[in-house]
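Note that one protein chain of the assembly has been removed; the remaining protein chains are unaltered in position.
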Amino acid sequence: MKVTPIQNLGQRATRWVLELGRFTLFTLQVLRISTRIPQRLRRLMDELYGVGVLSLAIVCISGIAVGMVLGLQGYNTLVRFGAEESLGAVVGLSLIRELGPVLTALLVTGRAGSAIAAEISSMVVTQQLDGLRMMSIDPLDLIVAPKALAMVVAMPLLSALFIVLGLGGGYLVGVFFLGVDGGNYLTSLEGAIEFSSDVMGSLIKALVFGVLVALIATYKGVTAEPHSAGVSRATTSTVVIASVSILIFDYFITALWGV
Amino acid sequence: MTDETREKPIHIEVQDLWLRRGSRRVFEGLSCVFPRSQISVVLGASGQGKSTLLRMIACLGKPESGEIWVDGETELTCMPEHQAKVFRRHIGMMFQGGALLDSMTVFDNVALPLREHTDMTETEIGHEVQTCFQSVGLDNVGALLPGELSGGMMRRAALARALILKPGILMCDEPFSGLDPGTVRLVESLLVDVNKRLGITMIITSHHIRSTLRMAGWTVLLTGGRAISSPPLELRDNENPHVREFFAEEYAPQPGCAEAKP
Partner (left out) sequence: MYHSPVRDLLVGIFVLFGLASIAYLSVSLGGASYRGPGGLELIATFDQVGGLKVRAQVVVGGVKLGQVSAITLDEDLRARVELNIDDQVKLPTDTSASILTAGMLGDQYIELEPGGEEEFLNPGDEIQYTQSALILERMIGKLVQNLGVDSSE
């Protein structure tokens, strides 16, 4: 039976909605299991190493680099209005409100999110998850929840580190290379940043992004097809879907929070 | 299990299973039995559903229709999940390729069921795991990761993990796949030894006809979505065309390479 383009579209839409439903059920299951996390602290610590510590290199280096670019670009723009002493404020606001949480989340998705999806999906292929079910151990409890929670905990921490290093990078470029006064950099920075509107919003964004990546990576891992192509598909779709979701949610949080 | 049940020669009875996967019929009225305390080997060409049958007995999948009875008392296909969880502790499963968690050491892998399902202290667990290691012929590998083990050692570790909770049924999915003939013999004698010592009902899926004929007390051949069960020697001499076809396939020398003697 030949399927017309409209039927095809309809089928795809139905599949998409089904997938969303499955994802929601998965999320609820993970939430329920997460309440048992005190028994899994050992694994949580191990996963924090994998997600947090191993992402430090990329987050820190990128943070400094982005801060330096902001310093340079910010200076080039501000100097046209004679406002270069406000560089601190520009670098700070850009990093804290947007670039910190969003870039950190994208970097961590690429590094740790894909790693989580790959690990879990390869466990599906080698029947390790079946083995656990066979022993009446819930893979969500032993494997998924610790990884997901580690991601949620690590993301705000990494985002804050990114921002702080970015501020330093901006300082480096602005003060040492371009002659902005160090004191002015810091005062304009401090003057522009407000906890409740800027920093709080930034942390909330990081937290939400962490939850998104955690759930998408683990879901794609667990639902991977049990052959080697399944692993690569799980990994790539994690990165794609998580990245797009981060950017979309960024808009909504910015709009709702007024950050 | 009462003493009465211990006398029942049939441990597991599969009745009239039907299952379809996509457009393919996997089981079409499959019925067979597995005798108590014996090694039963499930034979069949690839794709006939050997692993699927094992999974259903382990309550990891449900058929479209049909029943599976254990000890004539417990029916598996209608079991709710929480009951199935308890039931599975009485079954040990050795997966093809081991399926040990590759992020944990061998010791931790074998200890996992104890840590999850019992209140034993770490010292007690240590003892139990060591005893289990010895009974499968493993020694000094506790600290290694599964990736660092040879094929034979990995099967032993998987076997240890399957036996650690002292199950009543042991299932092995293709325990000989990918092993050289010498190691096949080793694993075979290990399984026979375990069966003799523990009297545990074993269900093994395999392609290796020769080792099957050596070690099986009972064979079940899956073909055309149904099963033909009998003692192994009867199977070998069976005139049924499906059976002949299966044996012919398995014994046919591949063009260009000498037939390996398992």
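Chains: A and B, in written order; residue numbering restarts at 1 for each.
To be clear about the criterion, a contact is a pair of C-beta atoms (placed from the backbone, for glycine too) under 8 Å apart; a residue touches a chain by one contact, two chains touch by 3 or more.
No experiment lies behind these values; they were computed from the predicted model shown.
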Residue among B:Gln38, B:Ser103, B:Asn195 or B:Thr212 touching the omitted chain: B:Ser103
Which of A:Val3, A:Val53, A:Ala229 or A:Ile248 contacts the chain that the document leaves out: A:Val53
Among A:Glu84, A:Asp130 or A:Asp198, the residue in touch with the chain that has been omitted: A:Asp198
Of A:Leu78, A:Leu103, A:Ile116 or A:Leu158, the one touching the omitted chain in the full complex: A:Leu158
Touch criterion as defined above, residue of A:Met45, A:Ile61, A:Ala229 or A:Leu256 at the omitted chain: A:Met45
Contact set of chain A toward the excluded chain (per top definition): 42-43, 45-46, 48-49, 52-53, 56, 92, 96, 154, 156-158, 160-161, 163-164, 189-190, 193-200, 202-203
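Here, only the chains that are shown with their structure count from here on.
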Inter-chain centre distance, chain A versus chain B - centres from mean C-alpha coordinates, in Å: 43
In the complex with chain B, residue positions of chain A that touch it: 119, 123, 126-128, 130-137
Complex contact set, residues of chain B against chain A: 55, 58, 60, 85-86, 88-89, 91, 93, 95-97, 99-103, 112-113, 116-117, 161
